[in-house]
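Complex shown without one protein chain; remaining protein chains in place.
Moving on, here comes chain A:
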Amino acid sequence: MAELLKTPLYDLHLEAGAKMVPFAGYEMPVQYPMGVMKEHLHTRAKAGLFDVSHMGQVIVQGDSYEAAARGLERLIPADVLGLEDGRQRYGFFTNDAGGIEDDLMFANRGDHLYVVVNAACKGADIARMKTALEPDLTVAEITDRALLALQGPSAEAVLAALDPRAADMAFMDVATLDLNGVEAWVSRSGYTGEDGYEISVPAVHASSIAKALLEHDDVELIGLGARDSLRLESGLCLYGNDIDAKTTPVEAALTWAIQKVRRADGARAGGFPGADVIFDQMANGAARKRVGLRPEGRAPMREGVQLFADAAGGDSIGIITSGSFGPTVGGPVAMGYVTADHATTGTTVYGELRGKRQPLTLTKMPFTPANVKR
């Protein structure tokens, strides 16, 4: 097995008493002494600082932003060209079968595109972009910058203390800020359902910036364990669990990220892999759909639990793809896929747990209200 990579904050994690685990080829903090539950609640109450340096940061550049945007639109079904300067969007790479190869954030940073992709997929994503876009465009992985996420209701006050312009940013704005003299590429976004920022800084300054943020009484380091329960409560997909190469954006209920201009009747319709499959499903429906699920009682139902229409008998109608205890909800939460005929909010389905079928209710997501600054 290849040696695990370390992020620029590795030493800081150890100093903070983190429990380190292998994740997507990196040695990452799954939790700190506070523990997953308190870390989760702290993020929703105050602010959490997450090391997400394992994620891929990529710059796509051509003669102009327009050139880069037109290139990326050949790989993803989002409106990249129409994204304004200083704004960010969510999207996904698709394959010829309409499946999702990875999800990503992309930002218009004036004359280029800044893209953030999942750690586990970044090698494939960068290869895909290089193959499709070079030599007309350049696709460069940024390997000398760390990525931090500062999330929670105190995030604005904390970051604005270092650069007041942080407070002027709206949700999904991007800007270059000056944090103690360090150039930071900042977006007002995250993956917790809370207000907050993702902050790209040169690796050599990552530790000092992290420490400057942690000096604020409201900020605690938060590990991958709480990151997972926060995103799940917020109804956000984890690539590899809730979406994958065999899942289409229609099945995954992510068609909101396919803007009108790229849809079948749009001005720049299609032109991305699997457009025919995706447009057919958008017109005629998909056979299965991603839904939120609330198990009754206290027992969490986790990924892999089979779902049934009835308390006994019958074939499986679906499967849970993410499930855990939601510390803010105060009970178990899950998401998964069910056949279209069962995908109505309020429907009761049954999950088979330790040989017994137990009821779950299809519930609208997010399970906790999003708290972002529009």
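The rule we apply is simple: a residue touches a chain if its C-beta (ideal position, glycine included) is under 8 Å from a C-beta of that chain, and two chains touch if they have at least 3 such contacts; residues count from 1.
The criterion applied here is as follows: contacts and distances are computed from a predicted model.
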(request) Match the chain absent from this complex view to the correct UniProt protein name in "Xanthine dehydrogenase family protein subunit M", "Glycine cleavage system H protein", "Heme exporter protein D" or "ATP-binding cassette domain-containing protein". (result) "Glycine cleavage system H protein"
(message) I'm checking contacts with the chain that's been left out. Which of A:R87, A:R302 or A:R357 qualifies?
(response) A:R302
(request) Decide which residue listed in A:M37, A:A140 or A:A264 touches the omitted chain of the complex. (result) A:M37
(message) Which candidate, A:G56, A:G190 or A:G225, sits in contact with the chain we can't see?
(response) A:G225
(message) Counting contacts across the full complex, list the positions on chain A that touch the omitted chain.
(response) 31, 35-38, 225, 229, 298-300, 302, 324-325, 327, 332, 354
